[in-house]
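With one protein chain held back, the other chains of the complex are shown just where they sit.
Chain lettering (A and B) follows the sequence in which the chains are written, and residue indices restart at 1 in each chain.
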Amino acid sequence: MRDFISMKDFTKEDILEILRVAKELEEKNEVELLKNKIVGSLFFEPSTRTRLSFTSAAYRLGAKVLGFDSPDATSLKKGESLRDTIKMTEAYSDIIVMRHNRDGAARFAADIAKVPVINAGDGANEHPSQTLLDIYTIQKEFGEIENKKIAFIGDLKYGRTVHSLTKALQLFNCEFYFVAPKIIQIPKYITRELDEKGIKYHLIEDYKQILHEIDVMYMTRIQKERFDAQADYEKVAGVYVIDKDSVVGKCKEDMIILHPLPRVDEIKIDLDETKHAKYFVQAANGVPTRESIFAIALDKVKIESKGKIEKNIKTSDTVICGNEKCITKFEETENKYVVTGKHIYCYYCNKDIKK
Amino acid sequence: MRDFISMKDFTKEDILEILRVAKELEEKNEVELLKNKIVGSLFFEPSTRTRLSFTSAAYRLGAKVLGFDSPDATSLKKGESLRDTIKMTEAYSDIIVMRHNRDGAARFAADIAKVPVINAGDGANEHPSQTLLDIYTIQKEFGEIENKKIAFIGDLKYGRTVHSLTKALQLFNCEFYFVAPKIIQIPKYITRELDEKGIKYHLIEDYKQILHEIDVMYMTRIQKERFDAQADYEKVAGVYVIDKDSVVGKCKEDMIILHPLPRVDEIKIDLDETKHAKYFVQAANGVPTRESIFAIALDKVKIESKGKIEKNIKTSDTVICGNEKCITKFEETENKYVVTGKHIYCYYCNKDIKK
Partner (left out) sequence: MRDFISMKDFTKEDILEILRVAKELEEKNEVELLKNKIVGSLFFEPSTRTRLSFTSAAYRLGAKVLGFDSPDATSLKKGESLRDTIKMTEAYSDIIVMRHNRDGAARFAADIAKVPVINAGDGANEHPSQTLLDIYTIQKEFGEIENKKIAFIGDLKYGRTVHSLTKALQLFNCEFYFVAPKIIQIPKYITRELDEKGIKYHLIEDYKQILHEIDVMYMTRIQKERFDAQADYEKVAGVYVIDKDSVVGKCKEDMIILHPLPRVDEIKIDLDETKHAKYFVQAANGVPTRESIFAIALDKVKIESKGKIEKNIKTSDTVICGNEKCITKFEETENKYVVTGKHIYCYYCNKDIKK
């Protein structure tokens, strides 16, 4: 492990090792582990929480941070390619953390860069450090991850966070409840995969019927803009606003509520002080999780890893990714794709490619 | 002392202790006092001088700094509440410095945060570190603060700086000259308080008549926008522009000129090199003053303090602050207010509440 680009690159063992290191770094105070290291923090779109969390993790380990927090103050305005921005930054820093608006931008950057690249979110594609801190929170709160019953609530169609976490938790034999109005329910390609693997899941519209049996309630924002008809939005929006009354006493004693944040109004603040509210703890867990990522990427801790997951990667001028937001549409790439048993998908943005 | 929110929280002894620590930190070089500490620097509106001064103070004591310098690159655009931004930042830093556009935002943040909060200006309400560095400058220049004759010149109606400094200097038996056209003269609630305490003050329009007797000439910007009629502005504006000719030789030998900066044209640059010009020294004094604030807030120096000033704080759903710019209008607060002898005022923004 060197780059942190996609949860697809990690085995279950890899994930457990990353969490183990996170725990150790949280307990110890390794203030010089990354002494004299420079982190290049490239935020091509703003994301305060992710950016500050990575910066805090770097500082806690003794590293320094340079970069930009939005593209307004960059050479991008002069038309510089991502390729060249990466070639520049690798000369000025020892590791790159990048948030980018294009799907697949992180994989592309990792191929270009001589230094490790951490994906801090690439368009609608992946945000692996968020997934890792989500799992870390579950592990910390319950002592283990196996066999948990997880309800995802809200916008499950567009939520990168939910897709990624579902994928990762499959490795831990979890059971899923996808709670959403049909119009923003979880995509078919995910349920298809769950079907193929024989993993239990439920598609429902109201969380109240399953509130008593779940271990984790994973809330997300429902965005008004997703709905064509204002009336449709108003019909469903209220159902997914939780408060003390609607949750406390009606759920398991040790049920936890998570949220990737920022919230708008889907969790009322009267829940914040209850024992179930773990979303701020979750945000705080971003620091040790990202410390772990830095330490592993820069080879400063030893981990047990059975090496990279093998992928069957091919290059072609005719097999072209159809995703209009894919980095392949904006940069000169090698047009790589990945062949699995039945499918092929874009090496960069992970979208299925139709043959 | 932990939070630095309002000058109202400090006794005279507290102020003298803060200044003593500032002096000690200016003389010694405590480059590791805040080693491994992280300062969260949250500027919801831009303020280069204040931000860089706090950052310099943090660096000089060995701390690291993360945050943002304007709200453009933040999650605020996604509608995140100040409450949640603070809950996030307290996980990523050991102390928070905050500049915010809402009156009372700093007190609100301090109530929410687990880490100390430093008010770097909250709307039209307070900016205590500015007041402290102003007093520090007077103390350094004269050896003491007691019994000084201070003229405030310019926009005294809207100037948060002037109001705050007047309040603080009352503790040191100073005499005040408020020099301004009637339309932007010092507010009545301040002179009422001076009257009640029997403190000497003068309301005048032309500084020339008192130039020979004052110790401190505190200049401020007069903003054109404050005047309804352009003609009114032009009538007064010129009177409050000082230069070498209008000051040197006509004032006390040791009179000092202060200004919170940035100036526009109210002090001509031919004054900069005179012995009276202390506004750049004053700006530089922001560094040791803010070092002192950090060191005290993080409990890294011992100070003599007789504890917090007791306030009679109440909570109510019916006693509501009438200030439309108060943080209570924008966040879910506890609607606290403070009861004094005759008056009640908003716990957050300090504005009087009419019963």
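Worth pointing out:
One rule holds for everything that comes next: a residue touches a chain if its C-beta (ideal position, glycine included) is under 8 Å from a C-beta of that chain, and two chains touch if they have at least 3 such contacts.
Since the model is a prediction, treat every value here as computed from it, not as a measurement.
If you put the hidden chain back, the residue from B:I5, B:V216 or B:A283 that touches it is B:A283. When the full complex is taken into account, the listed residue touching the unshown chain is B:D69, out of B:E17, B:D69, B:E90 or B:D103. Only one residue from A:T55, A:S93 or A:T166 touches the chain missing from this view: A:S93.
Of the options A:R83, A:R226 or A:K329, the residue whose C-beta touches the omitted chain is A:R83.
Within chain A, the residues in touch with the undisplayed chain are 36, 38, 40, 64, 66-68, 72-75, 77-80, 83-85, 87-89, 91-93, 332. Within chain B, the residues in touch with the undisplayed chain are 29, 31, 43, 46-49, 52-53, 55-56, 59-60, 65, 69-70, 72, 261-264, 269, 280, 283-284, 286-287.
As a convention for this text, only the chains that are shown with their structure count from here on.
Inter-chain centre distance (chain A to chain B, centres taken as mean C-alpha positions): 42 Å.
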